[in-house]
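Here you go, one structure.
With one protein chain removed, the remaining protein chains of the complex are shown where they sit.
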Amino acid sequence: MNYKYRFFDDYSEGAHANILDALNKTNLDQETGYGDDSFCIKAAEVLKDKIKNPNTAVHFVSGGTQANLIILSSMLKPYESVIAATTAHIAVHEAGAIEATGHKINTVLTDDGKLTVEKVKEVVEFHTDEHMVKPKVVFISNSTEVGTIYTKDDLQKLSDFCKENNLYLYLDGARLGSALMISGSDLALLDVANLVDVFYIGGTKNGALLGEAIVIVNEKLQENFRYHMKQRGALLAKGRVLGIQFLELFKDDLFPQLAKHANEMAAKLTRGIKSMGFKFLSDSPTNQIFPILPNKIIPELQKDYGFYVWKKIEENSAVRLVTSWATKEEAIDTFLADLKALA
Amino acid sequence: MNYKYRFFDDYSEGAHANILDALNKTNLDQETGYGDDSFCIKAAEVLKDKIKNPNTAVHFVSGGTQANLIILSSMLKPYESVIAATTAHIAVHEAGAIEATGHKINTVLTDDGKLTVEKVKEVVEFHTDEHMVKPKVVFISNSTEVGTIYTKDDLQKLSDFCKENNLYLYLDGARLGSALMISGSDLALLDVANLVDVFYIGGTKNGALLGEAIVIVNEKLQENFRYHMKQRGALLAKGRVLGIQFLELFKDDLFPQLAKHANEMAAKLTRGIKSMGFKFLSDSPTNQIFPILPNKIIPELQKDYGFYVWKKIEENSAVRLVTSWATKEEAIDTFLADLKALA
Amino acid sequence: MNYKYRFFDDYSEGAHANILDALNKTNLDQETGYGDDSFCIKAAEVLKDKIKNPNTAVHFVSGGTQANLIILSSMLKPYESVIAATTAHIAVHEAGAIEATGHKINTVLTDDGKLTVEKVKEVVEFHTDEHMVKPKVVFISNSTEVGTIYTKDDLQKLSDFCKENNLYLYLDGARLGSALMISGSDLALLDVANLVDVFYIGGTKNGALLGEAIVIVNEKLQENFRYHMKQRGALLAKGRVLGIQFLELFKDDLFPQLAKHANEMAAKLTRGIKSMGFKFLSDSPTNQIFPILPNKIIPELQKDYGFYVWKKIEENSAVRLVTSWATKEEAIDTFLADLKALA
Partner (left out) sequence: MNYKYRFFDDYSEGAHANILDALNKTNLDQETGYGDDSFCIKAAEVLKDKIKNPNTAVHFVSGGTQANLIILSSMLKPYESVIAATTAHIAVHEAGAIEATGHKINTVLTDDGKLTVEKVKEVVEFHTDEHMVKPKVVFISNSTEVGTIYTKDDLQKLSDFCKENNLYLYLDGARLGSALMISGSDLALLDVANLVDVFYIGGTKNGALLGEAIVIVNEKLQENFRYHMKQRGALLAKGRVLGIQFLELFKDDLFPQLAKHANEMAAKLTRGIKSMGFKFLSDSPTNQIFPILPNKIIPELQKDYGFYVWKKIEENSAVRLVTSWATKEEAIDTFLADLKALA
């Protein structure tokens, strides 16, 4: 399809220009393999500085499902399980990757893709003896799979509950950039690092060609992590590819800037669509928005713009529009103008 | 360490310039994710053309261990095993990745890292009933982990035996380029595709930033392969990264040219070292060579050149020198001159 | 606790006297190991006769969780999943045994522990591509974990849907005896064998010391099943222990008689409790019943009788009473008399 613009997702383009430049400039430097190169080492240092925690372990892998399956299987004993929302990526969109490592996911129905202490507690209390799995990790994603975010208070409460109940808290940050950079956010990267045991920072959806940065804050969970990575096929021979990218993203704040841009483009879309009188499925402050449009104009709009229909609601449908670090303001303007003409 | 040149491995540099150029040129094209982009599709077509088999399935993944674990677990029922040399990458250097998918590797002692019909037969005949695993896949690598290669006749014999005995033949081609491009080779890519059930073509060690091309020739093994990939975390959101690279490698014969260059640099090293009177541990025609040098000069040489000591032999040691697509002829000349000065 | 009688479960006693007699009589016969003994062979023949299907494969294992994990992992490819009720034994009470073999369970909320075509269809239609697991087996238990049963029509509809949609139907028959022997049942063992792909017949809860008989009707699923059993530790060296028991249960209709007795004891309890004016949580025709009793008399009753409180309902609670092949009529009479005295 020859679209004016694709709002399908935030990974339709390649990488930010700085990253390509860095790959070019360093290309013939000879480096040690498997993540022990100077770029990975430096990128890890920069990140540890940002979260003010030199005792953290940082590792780079190629994608989010890979990160999730390695991290979770490294945290769990065979009979232990992970608690997650029914909408969680690990529960729905990883083709059973976590179960393939031997672990059950205890799913919890939510309105907004977010876990709460109450819901987690219910799962924990239900599991009483050795005839059942033993819940051990609480999995959350921020932003969630439905575009919502955790506030600092949300995270603090979950963190406290986990500590009191001998549970680990793990945060999937495939879209952590967008979550932290929403307008008026009270949650900073430093808070995340202080409140969870392990998290990862998504590069793929925020300007990298590929790559996620795993951050293991809890020292008990750091031991021999590279063995887990190797065993799951995640130690890239040219680990530099990941190190170079994250070094570019982390130094000089490129990472938050790109996330901020994605959010701003989504916010502009939201304002424009609202001004035409359309409602939204949810109040998303992140780079995924869900306007409700009349069914009769959607096919017309899809001729020029790529996006998914999310949910039919009688004569209307919620559609999902995703912006990214690469979305140009003109694409937003053109879309709004074309929508207005159809509406 | 500040080396004149590192002969440690064939993945110390980044990627061939054509690949970086292509990544740059296509960077802002919006593409479908997860390997359904136009580059992956085109690269697969070019490869199918080369092996003259439109019914083959081609998939791209990020690394060799990942390729091996996905392929083998997709080929085996829970109680089936894979036969491999004790030196095989899957048996030694994948941190138990195959076992982590639930399968035993039946290892066979070899002189040269190569399996033969006799050795495979012995394993098959030993396994007689349900108290033992059932060997199902024969795993070979070409070139092998010790630099040796399979001739067309070697491969034909294994292929015939496997067909007669209801076994699958799988070839790990992490260094397939080097194996096929040795001087006087009688084995072509087309032969490999005709004789094995599944193989992969290594990009990482032959000019790509990352990436291996999995080729499933046997149609029975093609079904739902993308599910296996997703479940193991191998479907990259920006699959284009792999497609773009393999398209560059496969079109216009860049792939064989790079392998040929690596082999030629190794051959030049071999000739030069032989001319000084040194012997070799094996007669490797590929890009890994194993000259035997006096222990007393090795530390001196290691001040300027990176390489591993492979095996102590009294007052001498076999060392491993690896060349690559990126090795410049000057590096060879300088090394030979410096060795001569020390010898 | 020194109870007058325990209604906790149907496995509190040992085995029916015929079984102990047979174990005694055959004790010093020398037999082949691992299920190839003459008793296992004969018991399988008797069962195949009963279901009029000589092409069925029959295997004996020691328990229900073992049966479930071996059967399901033998039926599924790595990315395939099993659909089950949220109350299913495999979903709640097997400590993640199915996930430990690598497979996800797609759970479905039900009122009565029973799957319907509508619910199964919803799960199948939700799973559309390789980012999700691929549902392949429909798991049902009969009687269910909450005491309900499938009618012949229920089973026929599920069977038809599975066949049309390339799914397997698997029935966990831990309490199949009770389910088939309810008063007025329209479902016979022969029907079960005709309508499902695999099922097991529970011995442990119907008069055996231990043992479940796995019946693989679908010939495609029979291949190399003993390998699966061995790999999961289920081939008992003295497999005779299982063969002898099932031979006793299957010859001369001991199995249905024992189940009928358990049901009759439960029915007598039900009638007696109803006659005192108490209501029931569900209308169970099987050997598990759920009367609703006043909270104030429950602790008194628990001094003399073992049973679990199932669900608090304000000033009353549903309790679970389970009868078995070994429950004597006097125990029922005494319980009813004691309840009446308290009520």
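Note that the chains take the letters A, B and C in the order they are written out, and that residue 1 is the start of every chain.
Here is the rule we go by: contacts are C-beta pairs under 8 Å (C-beta built on N, C-alpha and C of every residue); 3 or more make two chains touch, one makes a residue touch a chain.
This one's a predicted model, so the numbers in the text were calculated from it and none came from an experiment.
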Worksheet item: Among B:H93, B:K163 or B:K296, which residue is in contact with the omitted chain in the full complex?
Response: B:H93
Worksheet item: Which one touches the absent chain: B:S12, B:T26, B:S62 or B:S81?
Response: B:S81
Practice prompt. Taking the full complex into account, find the residue in B:V46, B:V117, B:M132 or B:L221 that is in contact with the omitted chain.
Written response: B:M132
Practice prompt. Could you tell me which of C:T107, C:S178, C:Q231 or C:N316 touches the chain that is not displayed?
Written response: C:Q231
Practice prompt. Pick out the residues on chain B that sit against the missing chain.
Written response: 78-79, 81, 92-96, 99-105, 107, 130-133
Item to complete: May I ask you to list the residues on chain A that touch the chain which is not drawn?
Response: 34, 73-74, 77-79, 101-102, 130-131, 133-134, 224, 226-231, 235
Discussion item. Which parts of chain C face the unshown chain closely enough to count as touching?
Written reply: 3, 5-6, 8-9, 11-15, 17, 20, 23-24, 26-33, 62-70, 94-97, 100, 204-205, 209-210, 227, 230-238, 240-241, 306, 326
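In this text, only the chains that are shown with their structure count from here on.
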Practice prompt. When you average C-alpha coordinates per chain, which one falls nearest the overall C-alpha average? Tell me, please.
Written response: A
Item to complete: Report, in whole Å, the distance between the mean C-alpha point of chain A and the mean C-alpha point of chain C.
Response: 43
Fill in: Intercentroid distance (Cα basis), chain B paired with chain A, Å
34
Worksheet item: If you look at chain C, which of its residues touch at least two other chains?
Response: 78-79, 101-102, 130-131, 133
